[in-house]
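Okay, so here's the structure we're looking at.
The complex appears here without one of its protein chains, the remainder shown in place.
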Amino acid sequence: MNRVSSLITLDDFNLLLQEHHPFAAVLQAQVLEIGAGHARVFLPANASHQRMGGIISGPMLMGLADLALYAAVVGATGNSHAVTASLSINFMRKTPPGGVLAQATIHKTGRLAAGDVVLIPEHGGEPVAQAISTWSVPRSAAPVQAVLPG
Amino acid sequence: MNRVSSLITLDDFNLLLQEHHPFAAVLQAQVLEIGAGHARVFLPANASHQRMGGIISGPMLMGLADLALYAAVVGATGNSHAVTASLSINFMRKTPPGGVLAQATIHKTGRLAAGDVVLIPEHGGEPVAQAISTWSVPRSAAPVQAVLPG
Amino acid sequence: MNRVSSLITLDDFNLLLQEHHPFAAVLQAQVLEIGAGHARVFLPANASHQRMGGIISGPMLMGLADLALYAAVVGATGNSHAVTASLSINFMRKTPPGGVLAQATIHKTGRLAAGDVVLIPEHGGEPVAQAISTWSVPRSAAPVQAVLPG
Partner (left out) sequence: MNRVSSLITLDDFNLLLQEHHPFAAVLQAQVLEIGAGHARVFLPANASHQRMGGIISGPMLMGLADLALYAAVVGATGNSHAVTASLSINFMRKTPPGGVLAQATIHKTGRLAAGDVVLIPEHGGEPVAQAISTWSVPRSAAPVQAVLPG
């Protein structure tokens, strides 16, 4: 990924989530950074996201991974209509207390984009999960601006 | 899977979710059936679960798939401490209006269980997603009863 | 998949493998059946395909799975230029003595096709592996006939 700057600003991406992606509010994740093919998204600790054992549930971690990949894909392509085509995740450790940070990187763009994401504990330590994913990027989609309210 | 009946009743499984898996309330999915290595779980239509285009978001579908697999694993093993080790999903179509039904099947038990799940639209039609998954089943875990309140 | 008959005959598919896919000779697999979105391919027992323990190695099983999916995709689309975009496999059991049969099914066609494949022992029993996969199908590819010698 050679481009230096994201094709969407962090503010515009957050607006995109608010206006068009209601599910993102369920996750309550915070997009910390978005670049041209990378993104960092943080999932705060939240009792309602837990599963047995007081750890963050797999579904919430998969949601976090998917959202971070979406941010990275939109940052790389400017195409907000991209959708997940496949996602494979390995859960490697139980989450320690605290939130989880997702770092997504896109390795290929085109009509089928591909990348990976690593989930690491807020307070450091070994990664809790790793995923690879492909994304379908429609060719004729309206640019990001057209789907944003302003 | 030779066993005829589930190692947990539907009522006890729902109690397990309520008492020990807070994240399940976020999904608002309904466990319709649980057997010894299979389960059916329904995700009703819910505006807050949507992504751009008015379709059910990938994270909610992955959560549904994971929950259906968990039900099938607990039905097959009686071990509520099972955790997802890996999950791979293909998203094949946008969800049509209505909810989505997940049908999970376990093909192998042991300390590492494995199975698949298909997601089909409530009102019929082609599957919207398909996943395969492995689950780590701790050997020394307390039986289901020990983690239930009564 | 509604089509009744394959878009390529079994003879033409075998010719396609011989003429354009040298790797298929390494596997020595036999395509038993090809339909519009399904295929059955057999990998005979072969000492040179084994890994420690006298079982068929993972790489040979992945090759078998991929080849069966390719046959099913070409049977469904007629497009021999299709290439694997992603493949996820769970290895569930060691292979018993004998060969392995792969049964592939395509659940979606289009520029990105998707399907699954199950690997079962020649002499019956539980499946040894299960995979899901997506395939990139070029739109403008020459039809199958154009790549066959005659």
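Worth a mention:
Each chain carries a letter (A, B and C) given by its place in the written order, and its residues are counted from 1.
In the analysis below, a contact is a pair of C-beta atoms (placed from the backbone, for glycine too) under 8 Å apart; a residue touches a chain by one contact, two chains touch by 3 or more.
All of these numbers come straight from a predicted model, not from anything done at the bench.
The residue touching the chain not shown here, chosen from C:G35, C:G63 or C:G99, is C:G63.
Touching the missing chain, out of C:S6, C:N90 or C:T109, is residue C:N90. Those residues of subunit A that touch the chain absent from the view are 86, 88-90, 92-93, 107-108, 114, 116, 126-127, 130-134.
Touching the omitted chain from subunit C are residues 20-23, 25-27, 47-53, 57-60, 62-63, 66-67, 80-81, 83-91, 94, 147. Across the interface with the omitted chain, subunit B contributes residues 85-86, 88, 111-112, 134, 136.
What we mean here is this: only the chains that are shown with their structure count from here on.
Taking shared numbers over all numbers used, the subunit A to subunit C interface scores over half, which places it in the same class. Distance between chain centres (mean CA atoms), subunit B to subunit C: 29 Å. Rounded to whole angstrom, the centroid-to-centroid distance between subunit A and subunit C, based on C-alpha atoms, equals 33 Å.
Multi-chain contact residues, meaning those touching two or more other chains, occur in subunit B at positions 86, 88-90.
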